[in-house]
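The complex is shown incomplete by one protein chain, all other protein chains being positioned as in the whole.
Up next is chain A:
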């Protein structure tokens, strides 16, 4: 019995060690593959931020959009990749007691209209048609580059819309509406032309969840500030400015985003928990059935930030040097520098000449 126990014990321990090593190898490979699989396949980020309402009392919608703009810029998306549409000018509105500012916090803590805000579509240019043209890319050829959404099939796009809405529509400029079916069709056109890799759609209006009900294209994740039948409420009025400064949902999303930095690993499930009913009064909703990856593997920075894929350059080309030509150009450079004289501005207002001319003209006139 003793003779059989020891070998079997050794065998068992050997088997255990082998099993452990296989397991660790397998999990390592699996994790490597899993990490690769769950990484998003995007190489650039775009953001389309739309505020659809005008008039002074809709100050909060402009402040909403500018706060999201500010967070998105801070997290790394450059201005060339942001299409910002503001339907009215609040900073330079004649009713603004603090001109050139748009505040998002009470007591004027945070001015979201800084020095480098680049508004692409402003005032009456924000219409349903221009918005759909930006999304689908069917823009007249004379449009400048900053007004285009030049995304490709490896772009992750963030679309944020705010304003007044209802069951199945969003009001633009107090005169027209965009319906949820038009929006779904626009996204389908974007998908057919592969103008996005993944899309995150956030809407902060009354009955916002109705706007994402009709989406049918793949790779879209949607968040809304309220369900059908509920109103989204504003956060707090400021007595000095006299209007409500922000909407609740965007206010809490902003607080959440302020804690994100370009290297953070927070995922979408945390974003879904932002603004529970106790704080928001309305029930925020989200839709992830069209999205291929699991939201807990989707980083916030996949949409709000812009981290590029970078590779180290390891190769070089060997070029033949041409020292004769190089020296010549260097010498020419020096000679050029030495021969130029200091330049002066031409006289902008040669008063003496003008008076002189006038006098001579008058004397000529008198002579005839």
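Here is the rule we use: a residue touches a chain if its C-beta (ideal position, glycine included) is under 8 Å from a C-beta of that chain, and two chains touch if they have at least 3 such contacts; residues count from 1.
Here, contacts and distances are computed from a predicted model.
J.: Which choice in "Superoxide dismutase", "NADH dehydrogenase [ubiquinone] 1 beta subcomplex subunit 9", "Auxin-responsive protein" or "GPI transamidase component PIG-S" gives the name that UniProt lists for the one chain left out?
T.: Its record in UniProt gives the absent chain the protein name "GPI transamidase component PIG-S".
J.: Of A:182, A:213, A:231 or A:270, which one is in contact with the hidden chain?
T.: Of the candidates A:182, A:213, A:231 or A:270, A:182 is in touch with the missing chain.
J.: Out of A:278, A:316, A:348 or A:363, point to the residue that touches the absent chain in the complete complex.
T.: Reading the full complex, the residue touching the unseen chain is A:316.
J.: Which chain A residues would touch the chain omitted from the figure, given the whole complex?
T.: Contact residues on chain A toward the absent chain are 36-37, 39, 41, 43-44, 76-80, 128-129, 132-133, 136-140, 145-146, 152-154, 179, 181-182, 185, 188-189, 192-194, 262-263, 306-322, 325-326, 329-330, 333.
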